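See below for the structure under consideration.
Selected chains from the complex are presented in situ; the others are not included.
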Amino acid sequence: MNIVLEQAEEIIKVAKAKSTELNTKMNIAVVDAGANLVAFARMDGAWLGSLDISIKKAKTARFFDMNTGVIGELSQPGGSLFNIEHSNNGLITFPGGVPVKDSEGTIIGAIGVSGSSVENDHAVAEAGASATL
Amino acid sequence: MNIVLEQAEEIIKVAKAKSTELNTKMNIAVVDAGANLVAFARMDGAWLGSLDISIKKAKTARFFDMNTGVIGELSQPGGSLFNIEHSNNGLITFPGGVPVKDSEGTIIGAIGVSGSSVENDHAVAEAGASATL
């Protein structure tokens, strides 16, 4: 199964609402099961540098089917995945990337959010990902 | 002046409607005045390879403030801009990229569309660009 555009747009809508609720300005990217971009939105005034980061977070979350922050714990100096960020044209491994599942729990894509603290980025990504459950 | 997300989302909505009318499946990208992505949508079943092309078309249209097809006429063998496509990390110079203007005629961004014939790509881009006039 793969995410469809209607789902991706609903994810972005929910993520934007959560971002506004948190008083943040986010870049929001949704990729499909093939880790390719399906939908994207940059909220007015959001950091320009977060554009690429949001897409890389979404890809990273789907590349390994886990939250990006989990990978970041393993990629630290001395960790088992030290500097894994050098692969795949650049991973982002701090929080803000979350796999997207359908109602049966199958991973159908991922969302990446960037534009605030990693806590806020993750909260918005979680909110967005919940839209397809 | 710079495009805002609400305008970019309206552009994508209109472009999707035009694409459906033409019975095509498109990748649609909108960039701002700085040639940075603002919004993107890949319609279900659209060519995967058109994802990058749609973004490059939008960037190319803003890079030179003209329709991408105009550049392609000049970049042919023997033309004055032969192989200009090697610049800017890759340009796409066939039709489907169109500058986006506000109601006063100021360029505020660009749209890039890819997924069908260049005639259809251009028609959908034109439809999308008209949403902000």
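In this document, chain identifiers A and B correspond to the written order of the chains, with residue numbering beginning at 1 in each.
The criterion applied here is as follows: a contact is a pair of C-beta atoms (placed from the backbone, for glycine too) under 8 Å apart; a residue touches a chain by one contact, two chains touch by 3 or more.
Please read all numbers here as calculations on a predicted model, not as lab measurements.
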Entire complex copy count, 2 subunits given: 4
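The definition used in the following text is that only the chains that are shown with their structure count from here on.
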Rounded Å distance between subunit A and subunit B, as computed from the means of their C-alpha atoms: 25
Interfacial residue positions of subunit B with respect to subunit A in the complex: 4-5, 8-9, 34, 36-44, 48, 51
